[in-house]
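Just one protein chain is left out here, and the rest sit where they should.
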Amino acid sequence: MPDYVPHTDAEIDAMLGFLGLDHLGQLYDHIPHAVRLARGLDLPEGLSESEVISAFDGFAQRNRAAATDLVCFAGGGAYEHELPSAVKAMASRSEFLTSYTPYQPELAQGVLQALFEYQSMLCALSGLDVANASLYDGASAAVEGVNLAAAATGRRHVVVSRGIHPHVRAALHTYAAGSGLAITEAPLADGVTAWPADLAEPACLLVAYPNYLGVLEDVSEAARLAESNGALLVAYADPVASGLLRSVGSMGADVAVGEGQPFGSAMSFGGPYVGLFAVKDAAYVRRWLPGRLVGETVDADERRAYVLTLSTREQHIRREKASSNVCTNQTVIAIAAAFHMAWLGPRGIREMALQCARGARYLRDCLTMIAGVEPAVGAPTLYEQAYRVPRSPLVVLDRLADEGFLGGIALDGDYPELGNAILTTVTETRTRQEIDAFAAAFEKACSP
Amino acid sequence: MPDYVPHTDAEIDAMLGFLGLDHLGQLYDHIPHAVRLARGLDLPEGLSESEVISAFDGFAQRNRAAATDLVCFAGGGAYEHELPSAVKAMASRSEFLTSYTPYQPELAQGVLQALFEYQSMLCALSGLDVANASLYDGASAAVEGVNLAAAATGRRHVVVSRGIHPHVRAALHTYAAGSGLAITEAPLADGVTAWPADLAEPACLLVAYPNYLGVLEDVSEAARLAESNGALLVAYADPVASGLLRSVGSMGADVAVGEGQPFGSAMSFGGPYVGLFAVKDAAYVRRWLPGRLVGETVDADERRAYVLTLSTREQHIRREKASSNVCTNQTVIAIAAAFHMAWLGPRGIREMALQCARGARYLRDCLTMIAGVEPAVGAPTLYEQAYRVPRSPLVVLDRLADEGFLGGIALDGDYPELGNAILTTVTETRTRQEIDAFAAAFEKACSP
Amino acid sequence: MTVPPALQSPGAGRAASAPLLGHEAEPTIFELSAPGRRAWSFRNTGVHEWAAEELVPAEHLALEPVALPEVSERDLVAHASRLSHRNYSVDLGAYPLGSCTMKYNPKMCDAVAAMPGLVGCHPAQPESQIQGWLALMHGLTEALCEVTGMAAATLQPAAGAAGELTGLLLMRAWHQSQGNPRTKVLIPDSAHGTNPASVTLGGYEAVTVPSNAQGLVDLAALRDLLDDEVAGLMLTNPNTLGLFEREITEIAAALHEVGGLLYYDGANLNAILGVVRPGDMGFDIVHMNLHKTFATPHGGGGPGAGPVAVTERLAPFLPGPLVRHDDEAETYRWFTPAQSIGRMHLWHGNAMVLARAYSYILGYGGPGLRRVADAAVLNARYLKERVRGSYDFPFDDPCMHEFVASAARIRRETGVKALDLAKRFIEEGFHPPTMYFPLIVDEALMVEPTETESPQTVEAIAQALLRIAEEAATDPEAATAAPRTTVVSRVDEARAARDLKVRWRAED
Partner (left out) sequence: MTVPPALQSPGAGRAASAPLLGHEAEPTIFELSAPGRRAWSFRNTGVHEWAAEELVPAEHLALEPVALPEVSERDLVAHASRLSHRNYSVDLGAYPLGSCTMKYNPKMCDAVAAMPGLVGCHPAQPESQIQGWLALMHGLTEALCEVTGMAAATLQPAAGAAGELTGLLLMRAWHQSQGNPRTKVLIPDSAHGTNPASVTLGGYEAVTVPSNAQGLVDLAALRDLLDDEVAGLMLTNPNTLGLFEREITEIAAALHEVGGLLYYDGANLNAILGVVRPGDMGFDIVHMNLHKTFATPHGGGGPGAGPVAVTERLAPFLPGPLVRHDDEAETYRWFTPAQSIGRMHLWHGNAMVLARAYSYILGYGGPGLRRVADAAVLNARYLKERVRGSYDFPFDDPCMHEFVASAARIRRETGVKALDLAKRFIEEGFHPPTMYFPLIVDEALMVEPTETESPQTVEAIAQALLRIAEEAATDPEAATAAPRTTVVSRVDEARAARDLKVRWRAED
């Protein structure tokens, strides 16, 4: 056992002696016997550090990791991107990693300033005015987005595009059981959201850009629709695509939400990621912005300093009247994202998005040569694309796995209307050679 | 190309403009054309970070790493020990890693204090009074040890036990070509050094404890012999064994040298390791101690502070009269060693040595059951043991490799007098299960 | 020879912002930017280099570059390193921040969280490719159930508050399945702020239960509030005063009597590991903060992980997917419970945090975890007794892993507030305790030394607390002007809220 408890027996005795106690058990004398655990915990014996490492090596070996043991063409909300060593090294500095929420600003200027920079970069990315210091993930960001819209509009109905990630839609429904919001789903027509004619007093429209099927939705049109219905437009925006595409803010979104994993985080089996959240600088910032917010101010000597601000919105002050319950967020993941965005800069982020798009385009050229394989939707896409395949997607994916590829995500469960379809993704990590090999394997996998 | 040069073209132009130059080539105008390189360097095009990582992944995959792809029973100067994550994490802190030699003590208290602590621990380990802040490796430490003895005694002849690591002996000979020292090798009799009757005015005796064949040499006897011949005893001491054995200082050694790799460093294909060096607090410290030395002092406000001291011994002051030319040493490796020693403490280091010895004893019980396998030397050993095997050591080792074991080091090249022999090592990392499997494979490998 | 203006940027490259060299402000990364500079590089993919216009319809193409900074990797690393030197952390020293359980985060767990075979998995890989992850999650789930005395658990919630909401939605689903979702959830006045906020988000009215003179739930008052519209009661035990609810059995019985569910805010399990289990006390739902009890690093505010464990009867409502072991096929499989409330996370929760926590649990094992509890309680109890006299304890039951001191008397007598004491405490070389929480204690200082601080450290904290209390009487200015040793002096929070500046702008 590694034993991170420093106390020696002699020291324990000394402390007990000071307290007038004889043994450790007496610390719990005031706890009713009836509820005390009479036995020890039924857990395996402790292990030494190297034994623990071996055990986890064992877990790791029972995985076929997409990033190392396979060539990954899967995305759908979790992406393999090139993660610079400098970003990893800096974000794992122990001062960031082992500190708490910066309640004492004098001791936390590092975290606070890094978050301030993160917020600033998110504003640049989204084309909006105020970004918070992170939420849990894309799903929770979307939930908070519709909740904010409901609070700001006083309405109880939200219209959600079916182009939103299926898991995000699931979470919206789960959370809505508590919030009582009514959710209408707007279907996709050839990959593009077909907003219902009657929007029924919506608090907001929620659209993804690009959407889950990779499609470039018409955000401006959604914004117009929202505005004309007195609703907000909440856009679930892919931050990588933002490097090349118009910002959702510039197209009229009031709130941008999304998943920040591509910046600073590995696929990590789904977490920890970071929920992106930015809004227009409207009156509702001060009352309804969820989560932490870092502001610039000065210290007693008028030096520039940073501090958590507008905390009167938050649960620890407003308690049951708070608009959100979020407390611990994803700070160090947000910091990693900020470092990664700074590493990229305006040209790097554009190049990254462009390389993804080029690879996807090349893959489409290859895959559409295969008999029975075609884009499942006709609308323009960026670097993710749904393909119709001539046999069960799971069989195709299994066969691809045998050839060393994670071929994508089967869509028949979430989008039965597309028939046998697979969502594939190409990032800047994929070479032409890999794409060629994948296309060849794909052809084989599709053959009877 | 990752391009760590920050200069933009515009900035280069601005700087050139300030200097009154038109283009970068003019920076070299004063260099004779005849010697200028007319072409570009004939090196491959630069690679991006991820391409470099891929290239090195490629190198890594072409190795069968003893620590991960094989089960390692090899030692002989490079050992697989359990390396605590905390030690690795702390020693790789960028403040230690990316600073220079602490010439400016006000900016380098961290490195200086860590080295002071390292020196102190080395004194404890060796039973001697003064340790320097590291040398390159065990070989260079041994060289500096005999050089110090020669300087201190004014003699030009050293007697070196054949139990000293063959590579260390090779280095002693290589360096002696420059220093002019004469080296006599004392042979081994059943694994123990047989000092020649006539030591011929030696500057020192050099003995290993335990020696390369794992044998516990009689250091006290060597010390008596050295003393009665007016020589110093230089002991090449295994720092792990020091956890269980009497310190070489307590047995009369004047100088302790050795290889510190087991503390804080992985096998690393042989480097960087760290040369250990400690001496009795005799007059020769001030004049002949090689390498850096950290001393405690105070600052202008009488606060405790550390600083490089006695630099008048060193090359940058004494130049051609310096006893050693060492400048850059192995500081951060020494710091890692210090952190590891502190992690172990007195009981941990003993437990570590004991577990090694237990494993080696168990392995001996197993291997000596195999027909034709027997200890190659009869003297008591600690955790390394030479075994005579019934066929070519290289064949045995090859067959063991096929079964997933690095079986040890063939001794027939360096110690032909032992016949077909293999040096095996057991550290605290090896389990009974692994030893059982190894013994079974060993039997198979020895069979015709 | 005039200096080109582009080269003027006096802050550049200087480390005076690192406290080692001075106390100047660190420029923002935007202020280190120079047009055209770069850190990035990408793989040469060999794919044809279509122009953006060939790939993206014109109406979608960005009109201008994203206004991110342009910096060299060297300047980015220096900036980040200097920022790190402007931040305190557990790794630097004691952090007795009550309710936050700032224990040592073992480096071993960092090593686990960096394993390529774990970190490189895509969350949508098919079961057959992720058996290691499923085994890990299954093992962790079982361990958490054993620690809490529960039957089943979800690992999805990303933090404690998300766990709470999960629990409340489970409560709602349960009651719904019984015919009536009910309308109210009770919470003690000492509860953490996330509790009432979560209650609201769960669609319930938060009704406050007063504490009695001992700082414990007022059982009589509770009984008065109970009726069949009460969905449940959220309790923290030991509560946020660090006190054990002695009447927990009676509380549970009373609640269950009206069909309510008992919720355990297990953010901090430190004091009860191997001592008592929520399940054995009658709780129905428990959330745990792995980033407290199970030593995963807080990351300056996150990520955490807030798994929720429940009794058998609530298991069918858990969010999915969960992991089960298919004994026949000898494989692990995902499954979603029949009446699942749905999803609380985009994927499977903060997986790498879960891996860290499980490595911590495997390291300690059963007896080890009990040792954690013993040392955590011993440290807190010792510290509390050492500072008695200088601070008051309005609620003075024996404390568990933390205690809440009141500086109300000090404030009355000297004008020095809890806030001032906290700031002054910084100069003593420690992170301050939690201030002004729980709300029912005046000028509260909530102190949680944790078990990884040595007795000597705890004693040093005691001496510092005594010293600053004493000093408040003789030299109150020392506290009100504190801290003076830090990179910034006392920060003006009011100004930040008034003149809201929450992003960097070139114009400012």
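Note that the chains take the letters A, B and C in the order they are written out, and that residue 1 is the start of every chain.
Here is the rule we use: contacts are C-beta pairs under 8 Å (C-beta built on N, C-alpha and C of every residue); 3 or more make two chains touch, one makes a residue touch a chain.
Since this is a predicted model, take the numbers as computed values, not measurements.
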item	value
Chains on display which the left-out chain touches in the complete complex	A, B, C
Listed residues B:A78, B:V234, B:A253 or B:A386, member touching the removed chain	B:A78
Omitted-chain contact residue, chosen from B:L188, B:L382 or B:A445	B:L382
Which of A:P2, A:G163, A:G243 or A:P375 contacts the chain that the document leaves out	A:P2
Hidden-chain contact residue, picked from the options C:E459, C:D475 or C:E493	C:E459
Interface with the undisplayed chain - residues on chain A	1-6, 8-11, 14-15, 17-18, 48-51, 54, 84-86, 88-90, 94, 107
Touching residues on chain C - with respect to the absent chain	1, 3, 6-24, 34, 37, 72-75, 77-78, 81-82, 85-89, 91-94, 104, 106-107, 385-386, 426-430, 452-461, 463-464, 485-487
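Note that only the chains that are shown with their structure count from here on.
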item	value
Chain pair showing more contacts of the two, A-C and B-C	A-C
Remotest chain, chain C as reference, centres from CA atoms	B
Distance from chain B to chain A - Cα centre to Cα centre, in angstrom	47
Averaged-CA centre spacing for the pair chain C and chain A, given as whole angstrom	19
Distance between chain centroids, defined by C-alpha means - chain B, chain C (Å)	44
Per-residue multi-chain contacts in chain B, two or more chains	48-50, 84-85, 89, 94
Numbers and ranges of chain C residues touching at least 2 other chains	37-39, 42-43, 73, 81, 106, 108, 110-111
